[in-house]
Every structure is written in C-alpha cells, then in structure tokens.
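Step one of this worksheet: look at the structure below.
Removed: one protein chain of the complex. Kept in place: all other protein chains.
Should a chain be cited, it is by its letter among A, B and C, assigned in written order, with residues numbered from 1 in that chain.
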Amino acid sequence: MKKFMNDPEHFVDEMIEGILAAHPDKLAYAADDLRCIIKAGNKKKGKVGIATGGGSGHLPLFLGYVGEGLLDGCAVGGVFQSPSADQMLEVTKAIDSGAGVLYIYGNYGGDIMNFDMAAEMAEMEDIKVQQVVAGEDVASAPKGEEGKRRGVAGIFFVYKIAGAMADALASLEEVKRVAQKACAHVRTMGVALTPCIVPEVGRPSFTIGDNEMEIGMGIHGEPGIHRGPLLKSDEIIDQIMKRILEDLPYKKGDEVSVLVNGLGATPKEELYILYRKVQQILKKEGISVYNTYIGEFATSMEMAGASVSLLKLDDELKRLLSSQASSPFFAQFQL
Amino acid sequence: MKKFMNDPEHFVDEMIEGILAAHPDKLAYAADDLRCIIKAGNKKKGKVGIATGGGSGHLPLFLGYVGEGLLDGCAVGGVFQSPSADQMLEVTKAIDSGAGVLYIYGNYGGDIMNFDMAAEMAEMEDIKVQQVVAGEDVASAPKGEEGKRRGVAGIFFVYKIAGAMADALASLEEVKRVAQKACAHVRTMGVALTPCIVPEVGRPSFTIGDNEMEIGMGIHGEPGIHRGPLLKSDEIIDQIMKRILEDLPYKKGDEVSVLVNGLGATPKEELYILYRKVQQILKKEGISVYNTYIGEFATSMEMAGASVSLLKLDDELKRLLSSQASSPFFAQFQL
Amino acid sequence: MERLNIEDIRSIVRNLKIKMDAKRDYLIELDSAMGDGDLGITMSKAFTAAKDEAERSAEILPGKLLIKLGMAMAKAAPSTMGTLMATGYMRGGKAIGDIESLGTGELAGFMDAFVNGILERGKSKPGNKTIIDTLYPAAQSLLQAQRNNKSLKEGIAEAYTAANRGMEESNQMKAQHGRAAYYQDSSIGKQDAGATVGLLFIEVLYEYCR
Partner (left out) sequence: MERLNIEDIRSIVRNLKIKMDAKRDYLIELDSAMGDGDLGITMSKAFTAAKDEAERSAEILPGKLLIKLGMAMAKAAPSTMGTLMATGYMRGGKAIGDIESLGTGELAGFMDAFVNGILERGKSKPGNKTIIDTLYPAAQSLLQAQRNNKSLKEGIAEAYTAANRGMEESNQMKAQHGRAAYYQDSSIGKQDAGATVGLLFIEVLYEYCR
C-alpha cells in the first residue's frame, strides 16, 4: 500500500490538521473537534447555514466545498465512514445564525441515520433544520426507484446552487427548494478501472482484472452494472451517455452544465479525452453546453476512473450556477 | 495499461480537442495546428506575450497556464516530447503584439534546442524574443551546478510572477527580470512511488518495488538521489525539506509561498498530510508562510508521488503572486 | 447465574470487545463482499469505546450504563452498524428503567426495545437481510422464554439457537438496505455481515451465561 502517511489511524486527523494549517484564514473548526469544519470568520446575519458531511477519502468532497457562496460547515467522518450525529449537531450549532440550517448529503445509510439523529437533536435545541438527500447515480437503481440511488459527484451542483441561493439570503424553504430542484435535474454515471485502499484496512476492498473496467461502480466500490474488458474511451462514453440521457431524459433543445469527474488516479488528459466524446454526443442530440467542470470533484482516493454528470439548466439554476464562489478547493469567477 | 483513450497515437490530439471543446471562450489555436494553443480573444496592445511549451502528460502543465494574468500561448508536444520549433514559432507569431515575446520553459535538452531554433526563426521575422529556462529541482544537480537542474513544478511560480508583470504592461526586459528572479528564488524536490505509462509505449519506462519510493525522481522518471523502502510521510518530508532549505538557503525571517504538488495518482488527502509536516518544519525554522498551493500543478499522468516547492518572497514577488489570475485549469482571486 | 448485575454487564461488554477484535478480519471480509469492508474496524472501535466507557463509568444502574455505552458507541463508530448498535443500546437501556439486575424478563424487554430501536432508525423490517434477522428471532425467543418462565441460562440458550437459525435463513434473503442492496439478486446465498454481528452479540451472551 503506497500512501504518504504516518500511522493509518491518524490519517484523517493529520489530513485535517494539514488542511487547517494551509488555509487558516478560510477554515476553522467547532466544539474543539477537528472533524467539525466550519467557514472561518463571522457568520452572515440572516443567512441560512448549509451543512454537509460524509466519509473522508473523497476530497474535495465534502469539506472542500465549505467556502464563500458554497457551504458553511461539514462534519468529517473517517475514511468512507459517516461522521457522528454529535459532530453534525456541533456543526449545526456553529453555523446557525437564526435562519435555520439545511443539510445536504449523499444517499448512504450511515449518513442518513446520523443526520436524522442530528436533526432530531438540533430541533430539541430550537434550530430549524431541513434535509436534502442527493442521489443521482443512474447505475445504482433503475428509473422509478430514484430514492434508492447513491449520491456521487453530481452533489457538487447541489452545493453550488444551494450555496448561491443561501448567499442571496433566501429563506430555508427557498434554499431547500432549489437544492431539490438541482437534485432532480442532475444525473451521473461512472466507470472504475482500479480499486483503492482504505488506510486502516490496508488492502483493496475489491479487485478488478488487469484489463477490466466496471461501468456504474460507486465511489466506495459499490457494484456497477457491467464488468468487462476495458473498452476504447469513446465506447465507454457512448454507454454512459446513453443511460444518462434517457434517464431524466435530457432532450433536444435542453441546455446543460457538464461535469467530468476524475476518481483520483485518472489524469486530466484522459478526462478531456472523455469530454471530447461527451460533447460530440450532446451536439448530435441537439443539447447545448452552458459550461463545463472537468477535474476532480468527488474522488475515491487513488481509484482510477471517472464519472460524467449532467445538470439540466433553467434560468434560475443558470443564474445560481454562474455566481462567484470560492473555497480552498474550488474557485469560480462569475460566469 | 488502464487508460481512458482510443488510439494511443491520437492521445494528445484528442486531449486537445477535448480541452478546446470544453473551453471555447478561453482557448484557441493558431496556424491551423491544434498544438499551437493561444488565449482566445483579442491581444492586449503593448503587452509582452509569454509563451511556453513542453511535452504532454503533465497537465495542468503546460497549456493549463494559458489564461488571464498568466501565459498567452503554449506549443504542445507529444507525451513527454518537445513540441517542434515550427510550432513554437507559430505561437510566437500569434501572441506577439509588438512588445516582444518571452519564452519560459523547463530545462530539458529537446525543449531548449527547439526553443533556440524558434527564437532564431522569430528574430528573422523581427519579433523580439527573450528566454528564461526554469530549473529548480535540487535533486537533479548539486549546488554550484544550478544550470543543470531540471525544471519541475516550481515553474508554476515563474509563470504566475511573469504573467502578472506582463499583465501590468511591463517591458520585455522587466518581465524577463522578474521571471529570472522567481527562478532564482524557487527550489523543489519530489518523491515518486510508482511509474507511469506513455500511451504509445504501453508499459512503464521504469519499475519501482512494491514497498519502495525514490526521493528526488524527476517528472519523467529521471533518477533521484535515493531509492529505498517507503518511509512514513513525516520522515520523507524531513529529508526533502532539509535539502530544499539548505540549498537556497531559506533562513529564519524569510517569508515563502509553498507549493505541494501531486504527481497524478496521489490523492489530495495525502498532499495535506505532507503539508502538515512542511508547515511544522517551517514554523520551527522561523520561516513564515504567506500562502499555499496544494494540488496538482505539474503531473506525470498517473504517477503516484509528490513534490514540495518553496518560493522566497520579497515585496515585488509577493505583489505579483497575489494578483488575480485565471485559466481553465487555475483560478486565483486577488489575495 | 440467575440474573445479570452491573458487573456482569461490564464483563459482557469486555467479552464483546474481545470477540469483535477476534472477528475483525472475518467481518472485514464479509463486508467487503457486499459492502465497503469496514465492519471489522467499526465494530472493534465501537466495542472498544463501549468497554472503555463501562470501565470509566461509576454508574450502578444497568439501564443508565447501557444508555451511556450507546452514546459512546455513537461517537466512536458512526457507521451504519455502529449507529444502529448505539441506538439499540440507548433504547434498550431506557426500556429497562431503574432495575438493578436483569433476569429473563428484563433481558427480553431490553432486547425487544433494542430491536425496535434499530427497526425505527434503519426504517427496515425483518426479512431484509440485516442485523435484524439474527436479533429479532433472538428477542422473540427471549419473550417466549419469559412467558414460559424459563431461567436466564435456558432463555439465552434458546435465543442463541434462534439467532443461529435466523443467520441461516438470512443467507437466503435478498438484501434491501445499505450497500448490500446494490447487489440485488446476487446477494442471495451470501452471508450478511450485519446479521453476523447480531449473531456474535448473542453468542457472547450465551458464552457468558453458559
């Protein structure tokens, strides 16, 4: 296992120490717990707080989206582990400015149970809490069972949209509404080429043959829809785009934002080769591209692989997507 | 070889097609040659043009730094191959606005020969050309033989500094002066954990044992100064920082910008674990950190590994480093 | 042994920690087949935290101590299973109130609340190939033993048999929850990691009272 680390048990805490040391003017922590990350500086009066949380090992997910025009706090779990309800509660208390807090997180059992517990506890402390659970991986459950779908890279769009809305001092209900709209408009599908290793486990949690790929695999190695020989990248994109396009469906005349996400070890060179084919297909389908995000937005440590996400835009989503935003892991000028 | 690609021979061109398709408002190409990348839009009258060039496989190097407040053009070579003198000349012609062109590139034989040829040809076309060759890898040649050192991730600082100076409409001589100053103030050292594969070659150009690392290895797998068992990350940073600090040397009271660069497969989690120790050492040495860059700035495709670069700042460098800049691969708000 | 007092509970928690440590790799393997492979680690963490809490706490009432164990587990191991276990301890502890020791009836009440807490938190039901499929039969068997005035030793022995039967039956179920659900039909015939934890939980009780 070739990782830069000291003791595997301290992997997450040392990572957070590094992050806080590198960005002391941007990030801080609450309740004397390094794993309760919040935006540094003063709270904006009357602004809805947005909190997320989830396992480590997915940088820039989740804490990387705590920043201006984005999220206000993040409870950080162990590698691929949910943070605790306690930690979520502490983040909630630290970021609430009276306007309530929206939880946005991915559709995973452990996270749901803990955010449910945290929401119950927060309500006992008189903090208004609403929840939006993101799940857009079309490979993880068939159409009609959208509620069972895993949340993957597309959650970035939900953060961006909700963050912009909250920044404009919209109400908790309004922020929740646009977050739900973003969820409803986004679809993702991925493909994995190699596994990754959880530091404390020390060996891959699954194997994949030397010339194999798995289409639809989740970011923790959850099974996909097809394992087979590694195809040419254009053929892979053909398969992925077919599933994504017919799922929402995305139609002629639609305008989309495209996210091509690298899972970790896959170089940017390859992501652009993938995007080339995505763009050709969209062009053929008469779907126009408003803008693109190509890089690492939700990873699985050193896993090789990629995913494609489409967000169907309307005027409101486009306006919210375009606004300036910045965190130590993501910077966007006004589009 | 697990890469997302179609025909290995088209790896670079398809990558560029993807990049141009993704960022049509930001990048364009000159002379009907996809490999002559230039900034989209109009030239700024009286602004010195800055060109770079080098092999592919290092994104965001080199073309990723063509953007606002950064570079104006880039000749793109095959994977780990210099672009041709011809292509450099075309870029030079396309970006010159009469104020001359500065070439900034890394210290590699093939690149030097071709940029030399290009400079000769450009002069024949009455374009003023100056060159700055960046080489700051302390592992690649001993102190006293700085001229032999390879250019690695630290070239990012040279681009940023020169780009800001040119943006302020300084003269060719002035832009060259600050680029040289940046070169003189930056030092880098890296460590590699795994090799990478050139698509057209199809197998790793070197091997490294399952539990081994190589300190000082170059971004094309050039030999480093020590191969041995993989150490704890704090120990690796101890070794790297010792060499970097004593080389310039960086001293108590100095102020630096720190770049922790991932070579490709190494996740951000680990880069921050590395930075944690860098910061501890700098603190102990009484060297203060102005700002940090942590992520992928110069890669070797899917190689696992990292490098640390320090830029010693003075008031001028700090001012130039702080200015706003943006490209499809890099965005920085005014610091 | 006719009743479990506060020191018995401390010993059982210690034994649970030892058992989970010993089964660490086995649980990792089971969870790797249809999950993320962390179950061995989280159970080891959860029960280490519970044991530490049991040793640290001066609590003399079983119910109160069990609630505290749940809270410690929730902090230490907030994975699916950790959170469910924690919920079980908290609900179970609350259910037995202020009694000083547990006989068959109190243990049955504890286990019943434990299982209901998990069902509520996890929004699941028996038959979905989860920890419930070993714990629910065990709890039902204890309730039956109470009705039949069985001794603690007998009750637990029967519960253990029921849990083992539940384990076997769960192997043929199709996973509906958590990561395993993504395996759909191919989860049939495979052993559920969480159900195994449930069985180990009863096994430690059984071994202690045997």
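Everything below uses one rule, namely that contacts are C-beta pairs under 8 Å (C-beta built on N, C-alpha and C of every residue); 3 or more make two chains touch, one makes a residue touch a chain.
Every value quoted in this text rests on a predicted model; they were computed, and no experiment measured them.
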Displayed partners of the chain not shown (whole complex): B
Contacting the left-out chain in the complete assembly, out of B:S82, B:Q130 or B:Q180: B:S82
Contacting the left-out chain in the complete assembly, out of B:D13, B:E222 or B:E255: B:E222
Touching residue (missing chain; options B:A119, B:V198 or B:A325): B:V198
Subunit B residues that touch the omitted chain in the full complex: 77, 80-87, 108-110, 113-114, 116-117, 140, 148, 150, 198, 200-201, 205-206, 218, 220-223
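Everything below uses one rule, namely that only the chains that are shown with their structure count from here on.
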Relative to subunit A, chain with the most remote C-alpha centre: C
Inter-chain centre distance, subunit B versus subunit C - centres from mean C-alpha coordinates, in Å: 56
Centre-to-centre distance between subunit B and subunit A (centres being mean Cα positions), rounded to whole Å: 29
Whole-Å gap separating subunit A and subunit C, where each centre is the average of the chain's CA atoms: 33
Residue list for subunit B, restricted to those that touch at least two other chains: none
